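Submitted below is the structure of interest, expressed as structure tokens.
Excluded from the complex is one protein chain; the other protein chains are retained at their positions.
Just so it is clear, A, B and C label the chains in written order, and each chain counts residues from 1 on its own.
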């Protein structure tokens, strides 16, 4: 399975008055991991958008096991969990420097036309991406 | 079932380059809804924290059905979906001004001691909250 | 002088581990105040963007006098401090419920074409806005 790792140094602004990272930030970190994963596949999300196709999230889930704190360097591991030609499910894991799993989660994405937000088939409209995701599934 | 409604005017800073609200903001809006729900129950989350008890999220889920946009007034509906003496599950629904459901989700919370982040029983340590949540369950 | 007041209930996610609102959020609140100010003038920023004109910030300043905290209701007062046909300077003041000034600031804005980010004259391209801002100056 292809897993891409991204390091993030926790920002002060990402903490809340509990003294730990606010839970909404992990959703942002997942996105940072996803960006890196896509780049490692040889694609660029920004270029896809320029061609008039967006890839919004339709579902996100996050399980919090251990807090992370300001100054820590955390690792986001990202992989493809599922793909059916229309929807991609990415899996994520956030680990701290002791290699403890702090947060796990997934997000499901479709592709839509920028002007209408109407879903399109990745298989048909983005054949290169389709091929890459199919290969990941069979690994 | 007790449902508390909170209106939020979408901020410009909450949008992203897709031209719609970035998906991580709904997690923040759920929290705004939860704060209002707790206030309506007659409690104050800030006071609970002052007594040395925090209530972190252990699980969050979000389903995105329709985007929301800058300037719109959206309504967050919040209710208690489940409670077992240890964990509270809040349910959420974000509606736009056409009364369309844009986002649904839930979050699960425990209570922990501020100094140790060790979970405590709500039933034992917060009897007033316990009673209120038990009543909500049986409505 | 026309001053528009906007109430904001401080969100948990807006705090940081200092236990108070993170300083970057005031910049977002200024924007919320500005949106309301513009609406009170009879304009809609979102519609201006649809016509292909954006109004980016070119300068922002913020002075922090007193912290604000989760759950507080703060008031953002917004006014026009200066206008010269090209640039608008908005002034801001954030007050807490004891009527203490917590933060003051200003932001300077120009108008640009969406496609090129090239500055345009408000006087020439947005005559209605120009007239409204001229009137504000002479109050």
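Just so we're on the same page, a residue touches a chain if its C-beta (ideal position, glycine included) is under 8 Å from a C-beta of that chain, and two chains touch if they have at least 3 such contacts.
Source: prediction; values computed, not measured.
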item	value
Sole residue of B:24, B:55 or B:78 that reaches the chain not shown, by the stated touch rule	B:24
Given B:12, B:43 or B:106, the one touching the chain that is not displayed	B:12
For chain B, the residues touching the chain missing from this view	12-13, 15-20, 22, 24, 70
Residues of chain A (touch criterion as defined above) contacting the omitted chain	9, 11-13, 28, 31-32, 35, 44-46, 69-71
Absent chain, residues of chain C that touch it	17-18, 20, 23-25, 27-28, 31, 49, 54, 56-65, 67, 117
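Simple rule for what comes next: only the chains that are shown with their structure count from here on.
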item	value
Chain occupying the middle, per Cα centroid	B
Chain B and chain C, separation of their C-alpha mean positions in angstrom	29
Chain A and chain B: spacing of chain centres that average the CA atoms, whole Å	24
Between chain C and chain A, distance of the C-alpha-averaged centres to the nearest whole Å	33
Multi-chain contact sites of chain B, meaning residues that touch two or more partners	28, 31
